[in-house]
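Quick notes on the structure that follows.
Note that one protein chain of the assembly has been removed; the remaining protein chains are unaltered in position.
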Amino acid sequence: MNKKTLFLQGNEVCVEAALYAGLDFFAGYPITPSTEIVEHLASRLPQKGGCFIQMEDEIASMCAIIGASLTGMKAMTATSGPGFSLMQEAIGYAVMAEIPCVIVNVQRGGPSTGMPTSVSQGDVMQARWGTHGDHAIITLTASNHQDVFAMTVEAFNLAETYRTPVILLLDEVVGHMREKLLMPEPAEIPLIERLHTSVKEGTDYHPYLPREDGRLPMSDFGGVHRYNVTGLVHDMWGFPTNNPKIAHGLMRHIVDKIENRVSEITRVKEYFLDDAEGILLSYGSSARSALHVVKNRRKSGERLGLLELQTLWPFPAELVRERCAHAKYVLVVELNMGQILQEVKKAVDDPSKVFLANKVDGTFITPTDIRNVIRLILGKGV
Amino acid sequence: MERYRIIFSGSGGQGVIMASIILSEAAVLHEDLNAVQTQSYGPEARGGSTRADVIITDTDIHFPKVTQPNVLICLTQDSYNRFSGIIRPGGLLLTDSNFVKQERKVDARQVELGMYKAVMEKIGKPIVFNICMLGVLVGLTGLISAESVIKALETKFPAEFQETNRKALNIGLQLANSHK
Partner (left out) sequence: MAVRDYIRERFMPHIWCAGCGHGIVMNNLIRAIEVLGLKKNDIVMVSGIGCSARISGYLDFHTLHTLHGRALAFATGVKLGRPDLHIIVPMGDGDATAIGGNHFIHAARRNIDITAVIMNNHIYGMTGGQYSPLSVYGRMATTAPFGNIDQAFDIVGLAQSAGASFVARTTSYHATSMIKIFQKAITHKGFSVVEVLSQCPTYYGRKNRLGDAVEMMEFFKKNTTPLGSAAKEKNPDLIERGIFVQEDRPEYCAEYKKIIKKAMGEQ
């Protein structure tokens, strides 16, 4: 064992990964089941000279990380269901003003106060469409601690690359579960740092004029370039405008910079897909139960495979269509009423072969639950 | 190795969850095994019934919960009544004779030991009851070594608790020995 082995809760892994990624600033408000993130950062962040603040609510937390990000800091907040709802307006602001930041939502049972200590994956669509208005968003998820680490770092990297808020959707099972983590060595996972403008003092800097490659170099508040940041539709200077041409250009830019790069943003894991007749498609903690089923049934010769999504948004529709093209059936395993199911149905050539194995009662979906649905699909009965 | 699927059950304050963390951490950090630990959250942990699941093995663990334990530990009558029916045939059912009366026969090795009584007589501190229980568990199963448990205890608790912890663990190991 060369690497440092740790035995941690998923929420603690998220903290370690955020620090690895270079987190400078955290603002949050405690809420189950994400509280361990807030608690651990309260001690870990000042230890490396970073800033931790417990704000008066989740709205303020989200706003504070945007403010901190504008001074050049890597910033993050963490919450669960109700807190995620409160953050939505400011998430939209970060989309519009193109502010890099990371929002962790450790999902719990909803709607409303729901089941605070129970598992759910009910916020998938809220991550996509929670804030008002047309927009694009990046959302990542993970099913085990090694991947929680990798996806947390990835969230920071993508936030910096695309100047956008990135949502990391964990869930109660992954967040609270304790499991092994092999701590990556420094520099083992590449980090993407903020792209700063090369424009010198005295020369006009256009904070919202994308380069050829779509990226927007930033200038930190307090630096030599003074500019305006607003949630209003704005021109290349950051000044508000109602000019339809500029408004259209801005809308296209904030959507296209993400939707045109689906393949670059997509992270998936594939298990036994090559000859799979039945494909389970899952993500987050429920992918663990799905993988359990796949590996077990493979032992008895059943040709099952698993497509595990780590990027939920932008939805990798082309990849899903292609991987599922030859399957006799696709079974989406998720802890909600079928939020990713609908996306899969839209993506595949034959939506009638897509089924749902789910659970929405706060308990975790078991391999038996999934096997029963497979038997029903195959006409074998439970 | 055999896959251990363990349920620790009892009431809040008995240290059931802490015991599950120490055991799984010892397995991962000091025996190079794989382990996953989950627990019931909410008000239960502060006084009501409480449960922690641990899976320990040398291969991958995907599904993290225990549906049928091959080791079941019940430290209250209520948890015994609730869970004794789900034990795997041939498994180990461990209870404390101070809190639980095993009323029926199950297809498992049924062990009733006076762990709480021994701890109170020899140490006088109910807080290390769970450590004693861990001593019995590793003594009866040989799942991991007592040394690994001690190493985990050393990293989890301040130095001034180590002697009492070790004492409690040894009481458990002796109880297990005398039962063999």
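Just so it is clear, A and B label the chains in written order, and each chain counts residues from 1 on its own.
Just so we're on the same page, a residue touches a chain if its C-beta (ideal position, glycine included) is under 8 Å from a C-beta of that chain, and two chains touch if they have at least 3 such contacts.
All figures in this text were calculated on a predicted structure; none of them were measured in a lab.
Considering the intact complex, the chain excluded from display touches A.
The chain omitted from view is touched by exactly one of A:Ile59, A:Ile246 or A:Val262, namely A:Ile59. When the whole complex is considered, the residue among A:Val15, A:Ala68 or A:Val119 that touches the unshown chain is A:Ala68.
In the full complex, subunit A contacts the hidden chain through residues 24-25, 27, 43, 46-47, 49, 51, 53, 55-57, 59-61, 63-73, 75, 89-90, 93, 221-224, 226-232, 237, 239-240.
Here is the rule we go by: only the chains that are shown with their structure count from here on.
Rounded to whole angstrom, the centroid-to-centroid distance between subunit A and subunit B, based on C-alpha atoms, equals 37 Å.
Per the touch definition, subunit A reaches subunit B in the complex via residues 1, 5-7, 32-33, 116-117, 172-173, 176-180, 285, 288-289, 291-292, 295, 364, 366-368. On subunit B, the positions that touch subunit A within their shared complex are 21, 24-25, 28-29, 32, 34-42, 61-65, 67.
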